[in-house]
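Contents: one structure, followed by commentary.
Apart from one protein chain that is not included, each protein chain of the complex appears where it belongs.
So that you can tell them apart, the chains are marked A and B in the order they are listed, and the count of residues begins at 1 in each.
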Amino acid sequence: MPKSDRHTYKPVPAEVVRIIDEAPGIKTFRLRFERPGDRKRFDFLPGQFGLFSLMGIGEATFSMCSSPREEEIEISVRNVGNTTDAMFTMKKGDLIGVRGPYGKGFPLDVVKGKDVVIVAGGIGFPPLVSVLEYLLFRRKDYGKIWVIYGVKTVDDIVYRYKGPRWRKHKDVTITTTVEKKCREWNGCTGMVTDHIRKLKINPANTAGFSCGPPVMLKFVSEEFQKLGIEPENIHLSLERMMQCGIGKCGHCNIGDKYVCRDGPVFSLAELRRMQEDVW
Amino acid sequence: MVKPKVAFFGMTSCKGCYFQLLLANEKLPAIFGSIDIVDFWMLNEKPKDDDMYDIAFIDGAVSNHENAELVRNVRERSKYVIAFGTCACHGGIPAVRNPDERKHSAYHKLVYGKDIKVKSYPHADPVSRHIHVDYEMTGCPINEREAVEVIRDLLLGKKPVAPDYPVCVDCKKAGVSCLFKEGTLCMGPVTRAGCNAPCPASRTACDGCRGPLPDANWNEMEKLMKEHGIEKKTMNMMLGKYTGGKMAK
Partner (left out) sequence: MTQDSYYFIEKKDLQGFIDALTLKMSVFAPVRKGRGFRFEKLKNKQKLDLNGYINTEFPPKSILMPEGEALVRYKESMICEVFDDVKKAVFAIRPCDVHAMLLLDKVMMGHGDIEEHYEARRKNLIVIAMNCTEAGENCFCESMETDRLYGGFDLLFTENGNGYHVEAGSEEGKKIIDDSAKLFRKSSGMPAKTKPGCTKKIDTAGLPEIMKKAANSSIWEDTAKRCLSCASCTFVCPTCYCFSLKHEPDVTDLKNGEVKREMDYCMLLRFSKVAGDYVFRQHRTERVKQFFYHKLVYGLENEGKNHCVGCGRCITECMAGIDITEEAAKVRKKYAKV
């Protein structure tokens, strides 16, 4: 009989130890839990999310983008509302409230031994970075890894400083593609879907992971299927309004499923069975 | 911490919304003590030369050239502009004359005599028709609690969001038994919430003073009104006294 988890809405404090200016309007916050016990309890897997609060302002949902092994955790934030605007005024040493971890992450145990295609669109990259770090730490347990990261303009590219380290690994191909051509960018252009099409994979032994805007996920899953990857092996991280994080407040429901509790990572097979439009 | 500079300006209105602010000040001096009121309409009608404002409140409709110049002036020197009151947000009572624009000078002559020259525009406008408004705090008059909460939120660096749902939600939360269900012609379902439904709470039908709710189901409302013998024209008139005769559609 699984034990019941007990929840309240009280956050635990974490200190901002580093702020990285990733791109205009996007910052990464590196956080250290004030009490070591809290980090132990915040034992997360890639794809899970937390609810981060500034008392009096509000709470916002972020998937961790750091490796679960690190003592400190990282989240990447785009300022689109009151809570994220307030986060952008934070300095090193400020405190932020943390609740979580919540949700079902990417099924990294299930895809052991497989090749993995990771496709990220814009601000959908963070949870997939956590996935990548996890896979790279256990490199032998996984096959080939392709990462296709797409952004609208060259200014939107994040985690530039992580690229060199990732590329050092064997059989890891990282493709950053920019939608809007420009002089400063010598790299790939086009949509992520264009690059998925170019892949040569063994569909029977490949898993596809993706996170990004709803429209992108729809097209990416179509491309994955065109490559022959089965819906059970395609895993997508969805976004919805979250407030409680534990499947009670109702905001994140799609049909009878709760994105915070049954997701945010769903297989395409599960999404097809959803009783409401997903995208 | 430096207190934000706040200014208040008034245009064509009854100034009832100002009384709501004064009431709020009486009850909650803390919020008003946290701001530096540099200009208040009763003391200075126009901005002082070099003044820059963090928050500017503008009440009243734009109904003449003076008003239009004033709002443009205020916009240039303000970081955040709040249009408060239905007159500022929708035109309000000054805009009642709007549908009869063409009779403007004839009415003017009738009311003021032929010796006083017409100085006002043929139609009274909401402030947003002349400048970009950051927040519309509607209501005839405004709800003092909303004023306090908006200032509180701005002091915390939060941008306030106006309710995008009907008065019915406020009404139920206030514990009121639905007037509409009792046969009273309440405009709650098509009116923007945020007032805590004081009129229905006093057993008076909502008459839409906070202006139309953009996503309201106008077709159904017209149908239900018709079942009670109220034609669309009449409903237009009822709500139109706050919006210059126009409904949301």
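Note that a residue touches a chain if its C-beta (ideal position, glycine included) is under 8 Å from a C-beta of that chain, and two chains touch if they have at least 3 such contacts.
Fair warning: this is a prediction, and the values are worked out from it, not measured in the lab.
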Identified contact with the non-displayed chain, of A:Asp5, A:Asp43 or A:Glu184: A:Asp5
Sole contact to the chain not displayed, among A:Val17, A:Met55 or A:Ala204: A:Met55
For subunit A, the residues touching the chain missing from this view: 2-11, 13, 53, 55-60, 80-81, 84, 95, 97, 239-241, 243-244, 246-251, 253, 255-256, 261, 275-277
Touching residues (missing chain, whole complex) on subunit B: 28, 30-31, 34, 148-149, 152, 155-156, 164-166, 168-169, 172-173, 175-178, 180-182, 188-190, 215-217, 219-221, 224
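In the analysis below, only the chains that are shown with their structure count from here on.
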Inter-chain centre distance, subunit A versus subunit B - centres from mean C-alpha coordinates, in Å: 43
Subunit A residues within the subunit B interface of the complex: 56-58, 82, 85-86, 89
Subunit B residues within the subunit A interface of the complex: 156-159
